[in-house]
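For this view, one protein chain was removed and the others were kept in their places.
Coming up: subunit A.
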Amino acid sequence: MSTTRRRVLVTGLGTVNPLGGDAPTTWSALLDGTSGAAPLTEEWAESAAVRFACRAAREPGPELGTALSRRTDRSTQFALLAAREAWRDAGGPEPDARRLGVVLASGLGGVTSLLEQHDTLNRSGPRRVSPHTVPMFMPNGPAAQVALELGARAGVHASASACASGAESIGHAVEMIRSGRADVVVAGGAEAPIHPVLFAAFANMRALSKRNDAHETASRPYDRDRDGFVMGEGAGVLVLESAEHAAARGAEGYCEVAGVGMTSDAHHIAQPEPEGRDVARAIRAALRDADAAPADVSHVNAHATSTPAGDLVELAALRAEFGPAAERLAISATKSMTGHLLGATGAVESVATVLALRDRLAPPTINIENLDPRVDLDIVRAKPRELPLGATVALNNSFGFGGHNISLAFRAV
């Protein structure tokens, strides 16, 4: 590791997701092995192939008020709540506004707002289409609204990479600080995908679990009988800060984002490359970037969405990259509890990974009734697992349609 490189600390956490309206509530629900899934009560769900989801545990309306709620997409609303929490949690860093950035993405943008306006157009004509439509559905909406609220002027970025968007944002935020463009960056992902068109579209791809009669046990990464992911909504946000900036204001931070690995498959628009070749390269890049050896890593928050193919690819990549040391990794699939928050997922799972390092506890993976016999690594099941002293690095992996592979290495400080 270069001695001159700026170190990047995590100094604030925030999230709204199916398990909790903030980070502490979420973390305790994760350790308790709680499912966030529930039946959908909307009328459209009656005729849908999939009739359950992981709704956010907190509605944004009461905090944001009428005016802001009416001119923002639900994904932006989640982003604002998570960013406010993370900012408070960081203790109000008060950076020079010109040195404060935002990197915050979603996989789908404000597409449900656009679809609603399409309904309005068909029902009431063009005059009734909301003048807020464009700022609501543009994919940089969540990032831009957070930047407006915080007054961030170093740059606002929203790099869409489907279900890797949240993790990729954190990666780009780290680079933004290392390159000297910013001292503090608010980074994460947000998603609000619960809409009949999206449910039909994902279901028709055969991506969603159809266990309508057993919604709480439908998300079952690594189980032999897994049949797809469970759609979730929410946001995760991290305040990232250069070590110098944090030290100058006496902030210790949770941990360091020590390594970022990003690769792409160039294999298929929606299928993972079956060998995990480029997933392994992303993991390797993150470890090298962190100057970490396989023995330094104790925990992996896996992408594991509960789809038949994807879960195994990541394990193959971990084995390829770690060799025998892969068997000592405590691997957790928190989507078994939160569902899959698409573009928010990498950020929410980064929040979980940071807290796992802080407490030296890997959260459980619920709903594994019969472990897939092809799983040959150590999945944390049933109860949280204490992480060993000394192995101070944890990985969070995220992958997205389009062949995006992101691996983030967090190191305890």
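The working rule: contacts are C-beta pairs under 8 Å (C-beta built on N, C-alpha and C of every residue); 3 or more make two chains touch, one makes a residue touch a chain; residues count from 1.
Here is the rule we use: contacts and distances are computed from a predicted model.
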| item | value |
| --- | --- |
| Hidden chain of the complex, named as in its UniProt record, picked from "Nitrile hydratase subunit beta", "WD40 repeat domain-containing protein", "Acyl carrier protein" or "ABC transporter" | "Acyl carrier protein" |
| Listed residues A:128, A:288 or A:383, member touching the removed chain | A:128 |
| Given A:5, A:70 or A:206, the one touching the chain that is not displayed | A:70 |
| Contact footprint on subunit A, counting only the chain that is left out | 65-67, 70-71, 127-128, 130-132, 135 |
